[in-house]
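The other protein chains are all here in position, but one chain of the complex has been omitted.
Here is subunit A:
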């Protein structure tokens, strides 16, 4: 399924099956299932991710292997969604994937409404922190300086904000597919 991605150099057979990589591959499978709700593509993406990690690891030292692995998997998921969209534009306007996609759930009007309500209800300071961090990609330190609070407090607002959003989805019954 991933074979049409360009720049794909390693083929599945060439991935070294050392113990460490197995653990990474398992974690990425799990990550993709929970991240996207797509069980059908988790194996493919995990395999491709490990192939790329091996390649990168040969050329340079890697800080956090899992953080990099999850980021590569995110990119592959995006590529896949893009390709599927193109395909569905050609085939059928009302096309639906057989598997639910978490991204589709979270981009839906309903999810946006839940986020909106949750953001409106939270303290304005926390909302401001979330906008600056997620939308404007400002650092915790610069947010703290602007809003006259400590970087630690900024971190707490972000963490709390994420939990608020997660709870709001749950309470609204928006199904976060991918629970095992």
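Just so it is clear, a contact is a pair of C-beta atoms (placed from the backbone, for glycine too) under 8 Å apart; a residue touches a chain by one contact, two chains touch by 3 or more; residues count from 1.
In this section, contacts and distances are computed from a predicted model.
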{"item": "Chain left out of the displayed complex - its UniProt protein name, from \"histidine kinase\", \"Acyl-CoA synthetase (AMP-forming)/AMP-acid ligase II\", \"Iron dicitrate transporter FecR\" or \"Lipid/polyisoprenoid-binding YceI-like domain-containing protein\"", "value": "\"Iron dicitrate transporter FecR\""}
{"item": "Subunit A, residues in touch with the chain not shown (by the definition above)", "value": "6-7, 23, 27, 30-36, 56, 59-68, 70-72, 74-75, 78, 81-82, 85-86, 102-104, 106-109, 111-112, 115-116, 119-120, 127, 130-131, 133-137, 139-140, 155, 158-159, 162-163, 165-166, 169, 176, 178-180"}
